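Data block below; observations after.
Every protein chain of the complex appears in place save one, which is left out.
Right after this comes subunit A.
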Amino acid sequence: MIDWTAFLIVAVVTWAAALLIVGAYSLGVRLLAVAKDEGAKSGLHKSGAYACFTLCGLIVAFGVVLIVPQLSEAILGVS
C-alpha cells in the first residue's frame, strides 16, 4: 500500500541533484578564488569557473524539464 520506492526516488534524486549542483558551484567559487592569486593563469581558471556555473544551470534546467510533463514529452520524448 505504501510506495516505498517513491521515497527512495525522492531521497536519491534529492541527494544527487543537490550534491552535484553544490559541488559544481563550489568548484566554480574556488576557481574564481584561485584566478585572483598572483601568478595564476587567471583566464583559464575564470573560464573553468564559468563552465561550472553553467553546469549548475544545466542541471536545474534538466530537472525542470523532467518535472513538467509537456516539456519532457517535447524534449525527451517521454511523458
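Simple rule for what comes next: a contact is a pair of C-beta atoms (placed from the backbone, for glycine too) under 8 Å apart; a residue touches a chain by one contact, two chains touch by 3 or more; residues count from 1.
To be clear about the criterion, contacts and distances are computed from a predicted model.
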Q | Listed names "Putative spermidine/putrescine transport system ATP-binding protein", "ATP synthase subunit a", "Phosphate transporter" or "RNA polymerase sigma factor", matching UniProt entry of the absent chain | A | "Phosphate transporter"
**Q.** Footprint left on subunit A by the chain that the document does not show
**A.** 1-3, 6-7, 9-11, 13-15, 17-19, 21-23, 25-30, 32-33, 36-37, 56, 60, 63-64, 66-69
